[in-house]
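Below you'll find the structure, written out as structure tokens, and then a few comments.
Removed from the display is one protein chain of the complex; every other protein chain stays in position.
Here the chain labels run A and B in written order, and each chain numbers its own residues starting at 1.
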Amino acid sequence: MSLKNWLYALSATAALTLPAVHDAQAEDSIYVPLFTYRTGPFAGSGTPIANGMHDYLTLLNERDGGIGGVKLIVEECETGYDTKKGLECYESVKPKKPVIVNPWSTGITLPLIPKAAVDKIPVLSMAYGLSASAKGDTFPWIFNPPATYWDGFTQILQYIATQEGGGVEKLKGKKIGYIYLDASFGREPLPLIEQLSKELGFEAKLYPVAAADMQNQSSQWLSVRRDKPDYMILYGWGALNATAVKEAVKTNYPMEKFISIWWPSEDDAKGAGDGAKGFKTLNWHAVGADFPLLADIQKHVVDAGKSQVSGKDKVGQVLYNRGIYNSMLIAEAIRKAQEITGNKVVTGEDVRRGLEGLNIDDARLKEIGLEGFTSAVKLSCADHNGHFSTFVQSWNGTTYEKVSDYIAPLSDKVGPLLDADAKAYAEKNAPWPARSEACDAS
Amino acid sequence: MFYRETGQFKQSYAADQAVFPILQDRLGLALILLVAFVVVPLFGNEFLLASVMVPFLILSLGAIGLNILVGYTGLLSLGSAAFMGVGAYAAYKLSTIFPGVNILVWILCSGFFAAGIGVLFGLPSLRIKGFYLAVATLAAQFFLQWCFVRISWLYNDNPSGAIEVPARTLFGLAITGPSATPVTRYLVVLVIVVVMTQLASNIVHGRIGRTWMAVRDMDIAAQLMGIRLLPAKLLAFAVSSFYCGVSGALMVFLWLGAAEPSAFDIKLSFLLLFMVIIGGLGSMIGSFFGAALIHILPIVIRGLPEALGLPIAAATVEHLTYLIVGALIIFFLIVEPHGLARLWQIAKQKLRVWPFPY
Partner (left out) sequence: MLYNIFIDPFVQMVQMPDLLVQTLWEGLVSGVLYALIALGFVLIFKASGVFNFAQGIMVVFSALTLVGFYEKFSAAGFSGHTAAFVALILTAGVMFVLAMLVERVVLRPLVNQPDIILFMATFGITYVLIGLGEMVFGGDPKQMIASELFLPSGSVDVEMLGGLVSFQKIDIAAAVIASAMIVGLALFFQKTRIGRALRAVADSHKAALSVGISLNQIWVIVWFAAGLVALVTGIMWGARSDVSFALEIVALKALPVLVLGGLTSVPGAIVGGLIIGIGEKLGEFYWGPLLGGGIESWFAYAIALLFLLYRPQGLFGDKIIERI
């Protein structure tokens, strides 16, 4: 009997978890899974990103009938920002032959990095994940445009320098505070900070915030009061951002000197009230819905009830547009792949080539309906990141406004670190496969 | 009818004291092993192996470890995930310092490191009891997790801050890394789990296990009977942490493939504890049942709408999963507070007299 029970249980499990025969395997469609997190403690950031990604791809289906005449099968898999669930999602979408995956969590990206080459599924970890994966020669299957966290840090430093009225040499003697999530994401810039503080002569003050204490930062901000740094840099995520802004307002820290990496949303600043005006973050794309493409999304997707956005005002928010940008990269990579191979239905291998040949110039942006939305994107076989310029935007109480020009990263400082890291990664994970994928000259 | 022990006479004390004294049980066990070793690898698809069975077995091993502490010795611990982390980081360090030695050796050795740390944090258990002890083990949980983030030596200064698993082979077959097939990983995990379960079963059925149970039922009484509490409790911590450590190492090396410190957060500790409680405190098979309920059930629920072709958004499915799992936990506790293992026993009792119950 025990056997019988066991077999029943087993067959039931197998039957239920075996992915049902799905349209995805049909010949005339492209399967694009989206790993999203609309649940859990980070849902506040995850939901707008998920909506943006989903709505853009849905628009292509609704308005253009897919890409190049091929329908996209867009399917969300809920990760809850949890590595284990994310891997489960990966395994469950794998049999359906996805052409690309977006883990949307550094924790999920890391285990996928070695798998990507074996499973032939490119990984797009947009401005998160492993910075070193910018090196296409070592990581042919991983893409992390448009900038790494190191690039972002040097961009913030340069912005600070221009505020001081000059180049990076103006940083000399300044005191710069760095408040960060005490996990791999926030700790990543630490070696860079150490090096740059020596080279440029500024003093760095570190304020780590443990993940469990994200909403409880008063001691860090007390230390800020004691140390009185000239500028504060924030690398946070989820509730950490909102709390940091509130605490900064509480301690009367001058907001115009408080600059964050690109992850804070409107909600993070709004909670702190008027005091948060002047809070700054990096960004590489526009905020707001004044683009033909977003108008189309409003018409074909949101008004048609095919979106999950909770209100019209959500379209065009920072993280929504971040999702749009992510999906634009996916769509353009698929289009490029179709162009390179001449096939309508492309595979993961094709899309990898499409990503390497990705070249979205201003003309193309205009065609898409996103003129002026972001700067041109061009990737290559060697450079899977692009290290594109970003700009600084400032919170005015209702939305973010662009307040600086595009700032290029200090590639001469970041480049060697990146090379060293990619090399170290390959060595530590020896035998790391050498790149065998040919490069399409573009 | 099928499950009757009439006529099975025992002719020696050894036979009478066997873990499985009834023939049908032994046959059943053999069949389960047959299914696990042959049927599942042959017929299971990749998803079943990689996302259901491997995690299930690894979590079961962790649950067995925790069950030794909570179920057999009566010491409530909320730090098991941290001990799993110690195992994982130890295995990682050892495998990078001595890359020549087979990875399986290091996975098993990592248990000793976890055991050492476990004993250290088990010391307060002599004085602190019950829920108070649970909070003392929380100190271990948070402190060790902080160490995993802060001590960059532990992860070889990787800029990602995570431990990454290099590709390693056994008899020329890849068992870790990207090219290890789910079948290989499954079989490796299965062998380790089966052997370690057998060992644990022997320990808890022997003198040591009885000592632990005496301590669990009332430690002062046990002390008066001549059981030395310090060695007994610390041994429980050591063995328990050993199992957790190996399970943690397996988790990183054969399941996840790379892990950030957050993989060993408090949530995992709670999950393990719940597996133990809902499976059945002080029961080996209960640990497996508990792991199945907590790990496999949500996967099944998540898969249902798609299998039935219901168009429900992924997020809604997740919410429903939480609702259903929560409701089922309460339901099972009300039906049988002593866990699924007890339900299993009742089922067997009923089966004995079936179809003519008296």
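Everything below uses one rule, namely that a contact is a pair of C-beta atoms (placed from the backbone, for glycine too) under 8 Å apart; a residue touches a chain by one contact, two chains touch by 3 or more.
Every value quoted in this text rests on a predicted model; they were computed, and no experiment measured them.
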Among B:Met84, B:Val246 or B:Ile278, which residue is in touch with the absent chain?
B:Ile278
Of B:Val39, B:Leu170 or B:Leu320, which sits in contact with the chain we cannot see?
B:Leu320
Candidates B:Ala136, B:Leu154 or B:Leu268 - the one touching the absent chain:
B:Ala136
For subunit B, enumerate the residues touching the unshown chain of the complex.
70, 76, 124, 127-132, 135-136, 138-139, 142-143, 145-146, 150, 218, 220-221, 224, 266, 270, 274, 277-278, 281, 315-316, 318-330, 333-334, 337
Contact with the hidden chain only, please: which subunit A residues?
38-44, 46-47, 182, 206-216, 218-220, 222-223, 225-226, 238-239, 242-243, 246, 250-252, 267, 270-271, 273, 310
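Just so we're on the same page, only the chains that are shown with their structure count from here on.
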Could you list, by residue number, the parts of subunit B that touch subunit A in their complex?
2-3, 25, 28-29, 31-32, 35, 39-40, 43-48, 50-52, 55, 96, 142, 146, 149-150, 156, 158-162, 164-167, 177-179, 255-263, 265-266, 292, 296, 299-300, 302-304, 306-307, 309, 313-315, 317-319, 322, 351
State the interface residues of subunit A toward subunit B in the complex, per the touch definition above.
1-3, 6-7, 9-10, 12-20, 36, 38-39, 75-78, 80, 83-84, 87-88, 91-92, 94-95, 106-107, 110-111, 113-115, 117-119, 130-132, 182-184, 187-188, 191, 210-212, 308, 421, 424-425, 428-431
